[in-house]
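Only one protein chain is missing; all other protein chains are in place.
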Amino acid sequence: MSAGADTKVAQITGAQAVNMALTEAMENDPTVLVFGEDVADPEGGGVIKVTQGLSTRFGDHRVKSTPIAEQAIVGAAVGAAIAGMRPVAEIMLMNFFTVAMDQIVNHAAKIRYMSGGATAVPLTIRTLTGAGNSLGGQHSDMLEAWMAHTAGLKVVIPSNPADYKGLLLSCIEDDNPCIFVENGILMFTPGDAPPPGHRVPLGKAAIPREGSDVTLVSYGRPVLDCIAVADQLAEEGISVEVIDLRTIVPMDEAAIFASVGKTGRVVIVHEAVKRFGVGAEIAARISETCFGKLKAPIERIGAKYSPVPFSSALEKDFIWSRERVEAAVRKVMG
Amino acid sequence: MSAGADTKVAQITGAQAVNMALTEAMENDPTVLVFGEDVADPEGGGVIKVTQGLSTRFGDHRVKSTPIAEQAIVGAAVGAAIAGMRPVAEIMLMNFFTVAMDQIVNHAAKIRYMSGGATAVPLTIRTLTGAGNSLGGQHSDMLEAWMAHTAGLKVVIPSNPADYKGLLLSCIEDDNPCIFVENGILMFTPGDAPPPGHRVPLGKAAIPREGSDVTLVSYGRPVLDCIAVADQLAEEGISVEVIDLRTIVPMDEAAIFASVGKTGRVVIVHEAVKRFGVGAEIAARISETCFGKLKAPIERIGAKYSPVPFSSALEKDFIWSRERVEAAVRKVMG
Amino acid sequence: MSTHQNFPAEPGTAELRDVYGRVMLIKLTDERIRRVIRSGRIVTPHYSPRGQEVIPSAICAQLNPDDYVVTIYRGLHDHLAKGVPLKQLWAEYAGRATGSCKGKGGPMHITHPAAGVVVTTGIVGSGIPIANGLAWASQLKGDGRVTVTNFGDGASNIGAFHEGLNLASLWKLPVIFVCSNNRYGEHTAFEKGTAVKQVSDRGASYSMPAMTVDGNDPVAMWKAANEAITRARSGGGPTLIEAMTFRFEGHTNGDDSHYIPADVMAAAKEKDPVPRFRKLLLEGGHATEAELDAIEVKINADLDEAVDFALNSPWPDAAELNRDIYLEEIEA
Partner (left out) sequence: MSTHQNFPAEPGTAELRDVYGRVMLIKLTDERIRRVIRSGRIVTPHYSPRGQEVIPSAICAQLNPDDYVVTIYRGLHDHLAKGVPLKQLWAEYAGRATGSCKGKGGPMHITHPAAGVVVTTGIVGSGIPIANGLAWASQLKGDGRVTVTNFGDGASNIGAFHEGLNLASLWKLPVIFVCSNNRYGEHTAFEKGTAVKQVSDRGASYSMPAMTVDGNDPVAMWKAANEAITRARSGGGPTLIEAMTFRFEGHTNGDDSHYIPADVMAAAKEKDPVPRFRKLLLEGGHATEAELDAIEVKINADLDEAVDFALNSPWPDAAELNRDIYLEEIEA
């Protein structure tokens, strides 16, 4: 993660990191299963080739392409998990969660509780989403707030290839149902490859930039812009701390509160729609816990209250931007 | 709503109010359609008889019982609305939204936007939910935060029979898709009947109790406890203002900010799970807008971060209670 | 590894007596539950299986304890037929800490892995895709288990049914789809919700063997189950069984079945499977009146004990609010 290291460390994309994590998980544990639409090699190993090679290597009984039937996919994951497997189901795009919400919310998330712990559902659902590619209103939504509102799920949204790998492995090895959200641009963005065996624990934020004036809390793709803004403002003498949450649930509150204790100024940035989004919960918790320590109102940056527009002319203003992040930091600086 | 009026004003339940609203809407406008599982009179006019009499009066072409197929139900509402009807679809319980989220979120909410205004979806979805009846993890969820996070929907959760009637009529007459959430206990709780022709505008909060020390922001069933706590604490000289939001989207921010401007102390109470719930958004907005005016950290009360437990012994501690509201008010009073 | 017990394709005396014992346990437990609920000692929704007792009894008498059963809110008959112990079942109905789900799930979510009852869902149709996952795990492990998933006629109209049966057929999963066609889904008659004459006609959509059978006839039901279980265990893939039956006590407690024409209900009650089964045992010389009476006496005594156990069990502790949400305890 450190600047200047890129000459020594191999570079991989998010997609390669996911492929490596799945390969490692399947090697380590014969109960790990991978399935979803087009994931097996006869179907090209996924439409963006994320699962390429797995069915050839681990067999088409453990790596299966499915019909277009997301209820059947998540349901199969729930059942297999109850029976002691570690299924990793792929829902091609996060918008397609909408046809499988019953299995995710009423079943995967609740079965441990409703059975009084008699059964458990250690599944992982991988999915892809994000704006910025002109995919329009039904292929770009960030729905993590729904998932986070649903007790029983863990919710993971990484920002770089090393975390893609380390967090996905942690999800698969976790005994709870995990939602792992991949980003359509980060999957093709290179970054440092992690060392073999690398794991990132769920619930532990990263602090890619330390600072003392303003805390930027973010996760997923906007983290890259937060880092860029921090680096840029450092030249002006504004010291920005960047918190990359990595997991939304469980949330590393301690890291947030410690930082806000230092800075007293907060900007929260996420890709999802701002209203009723994850940022609202973060802001509320900070306001509750750090009351009196805040030097300025918390700024929240998220997408507009709208479906995702198709036209790039609109889409670029729909989501966060580096400029908006920078402006918000200047605003809380007063 | 005024105390002491109950000798003069006829009393009706929430369920009766809904039935009256549907009857009036169908009388006023031949394009209003009512459908859902068991809603027609051969099926008893609904399993709790909310739609009783409608199919007999308006014909079984306009009031139809459907198969158990929520995607088909909401889809039919979307299509009929595009074709110029005003469908009122019933999803028996809010947990069953999970099998129809695609139609609600990807279609009902977005079609106006995605078509650039060429089409519109003026539908209403009525549903029932709420804890307190030992219905357990899959029949009691409050999912309004998901709906509110989805731009394009209006979200309505009334607290008394007059509002049930007045708000439901406003939903049906509104040109946007509306989600109308009924409560399993309020549907059987009597209250003042509204005058004929009564409408309650969407986006306008009620203030059932005015006060100057603390603002209680709530909606739905907990409003009754907020009023009770306000009345009780009034005797001690603590002046509590109760805001009944009535609609979550659009939200009457002006009413909230005006009240907080007076009181500087806020307790937010809802039935839904607290984390990532509607209360987080309300708290975040208040903290942003009323920064510096707050005399104490905002208190949020909501359900625990858990599925809804079956056992009444657990369920009563899972949700808000009058005692918790009272304690929170005392806490912000310092 | 599930042993392949070889059950005869047609039930003999021992088999019929086994099935009858389960039927009577279900009937008497259901009657007792409804009585206790009416008395106010337990507050819970309850979906009576009265009239449908034979279906799971004939199936489960041919299953191993480790075979999986997935069922629905109307699941009491399935739970008992598969062997969920009475005490833990009753304590769950009563919302007590000693319940099979510690009081957290309630009757709509009874779970008892030792008896193979691993999922009870309150969402129509949703058990079907989950059953596939259980069966897929068995197929992968080669553990020889069979998964049986129960649902109603109304459930055959929801998307999960379609997605589930299609996948099961493609993957040749060892799963049996048992549709108890009791002619109503809540208050809606079969014909008003289902655009096909028999649910079993839908098997063809998935190239899946399917049959319609009299679910109130223990011999027919035994044979159908035997065929499906044999097929599943031998790698032949899934089967759809439509078991024709009726429910006598409404959809849920408080429902007086007012939407069912009186003659339809009367005709259905004439086919009440329990007296019919008793007659079959007696006339076929499989059992004597005294033997059958003794079964009831024993069950009633067990029920007395179970009710007592449940009502005298402690309520779950408030600390339970933080447990079983995740593996790790949290501050909920």
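To keep things simple, chains are lettered A, B and C as they appear, and every chain counts its residues starting from 1.
In this section, a residue touches a chain if its C-beta (ideal position, glycine included) is under 8 Å from a C-beta of that chain, and two chains touch if they have at least 3 such contacts.
The shown structure was predicted, so the numbers you read here are calculated from the model rather than taken from an experiment.
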Worksheet item: Which residue from C:Thr71, C:Thr98, C:Asn166 or C:Ser313 sits in contact with the chain not drawn here?
Response: C:Asn166
Fill in: Touching the absent chain when the full complex is considered, from A:Pro30, A:Pro67, A:Pro201 or A:Gly261
A:Pro67
Practice prompt. Taking the full complex into account, find the residue in C:Val36, C:Met208, C:Ala225 or C:Ile325 that is in contact with the omitted chain.
Written response: C:Met208
Response to the item:
Full-complex touch with the removed chain, picking from B:Met20, B:Val34, B:Ile48 or B:Val78, is B:Val78
Item to complete: Would you indicate which residue among A:Glu43, A:Asp192, A:Glu253 or A:Glu288 is in contact with the undisplayed chain?
Response: A:Glu43
Practice prompt. Write the list of chain A residues that the hidden chain touches.
Written response: 37-38, 42-44, 47, 65-71, 95-96, 98-99, 134-139, 304-307, 309-314, 317-318
Worksheet item: In terms of residues, what is the contact footprint of the unshown chain on chain B?
Response: 33, 61-62, 64, 66-67, 69-72, 74-85, 87, 99, 102-103, 106-107, 111-120, 151-152, 154, 175-176, 250
Worksheet item: What is the set of chain C residues that contact the non-displayed chain in the whole complex?
Response: 157-163, 165-167, 169-170, 192-197, 201-202, 204-208
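Criterion: only the chains that are shown with their structure count from here on.
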Practice prompt. With chain centres defined as mean CA positions, report which chain is farthest from chain A.
Written response: C
Practice prompt. Determine the centre-to-centre distance between chain A and chain C, using the mean Cα coordinates as centres, and give it in whole Å.
Written response: 40
Worksheet entry | Distance from chain C to chain B - Cα centre to Cα centre, in angstrom | 36
Worksheet item: Could you state the distance in Å from the CA-based centre of chain A to that of chain B?
Response: 31
Discussion item. Residues of chain C that contact two or more other chains, please.
Written reply: 99, 101, 103-105, 109, 121-123, 159-160, 325, 330, 332
Worksheet, complete the sentence: Within chain B, the set of residues that touch 2 or more other chains is 71, 95-96, 98-99, 136-138, 304-307, 309-310
